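Omission of a single protein chain aside, the complex is shown with its protein chains in their original locations.
Up next is chain A:
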Amino acid sequence: MNSLRIARAALRVRSAAVRTTQQCRGYAEAVPDKIKLSLSLPHQPHPPQPIYKSQDVVQVNMTAHSGVMGVLANHVPAIEQLAPGVVEVIEESGGSKQFFLSGGFAVIQPKSVMSINAVEGFPVEDFSPENVKAQIDEATKVANGSGSEQDIAEAKIELEVLESLQAALK
């Protein structure tokens, strides 16, 4: 009689346990913790290869016009206009790669899909600090000179890019 009561109590406990597990999230529907990143440039949409093509990465840090931001998986959908600056990609292996992009857009879509499009972009180590320095001198001269308004405005754009590039190379 007594053992029967214990068994029935155990049954009740188990059915309660079954109810709670049904409300939990199972492994199969676990949310992804990686971003599928595509980073492509107009002049290399096909082979040799876009820099990234739906590759799983951990984090993307970028210089947007609204500020420097880091993007992880499950970010809210957003469109960001990129300022000339460095995009840092932290890959699955834990290593990170830095690219300097001239300007473009980053689109963050639902379910951790992200695409970045830029006009020009190269790994930071491909740049020559001497060439940057020489161009800063030249652009500064034009920006402070007495050229047309168009020339001065373009020299100021160049200076903005070059100063960002110089900071990235340090």
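Assume contacts are C-beta pairs under 8 Å (C-beta built on N, C-alpha and C of every residue); 3 or more make two chains touch, one makes a residue touch a chain; residues count from 1.
Going forward, contacts and distances are computed from a predicted model.
> Going by UniProt, what is the name of the one chain that was not included in the view, given "Elongator complex protein 6", "Mediator of RNA polymerase II transcription subunit 11", "Ras-related protein Rab-14" or "Mitochondrial ATP synthase epsilon chain-domain-containing protein"?
For the chain not displayed, UniProt's protein name is "Mitochondrial ATP synthase epsilon chain-domain-containing protein".
> Which residue, A:Q59, A:S102 or A:T140, contacts the hidden chain when the whole complex is considered?
Per the contact definition at the top, the residue touching the missing chain is A:S102.
> So which bits of chain A touch the chain we can't see?
Chain A touches the missing chain through residues 43, 65, 84, 100, 102-104, 119-122, 126-128, 131-132, 135, 139, 148-150, 152-154, 156-158, 160-162, 165.
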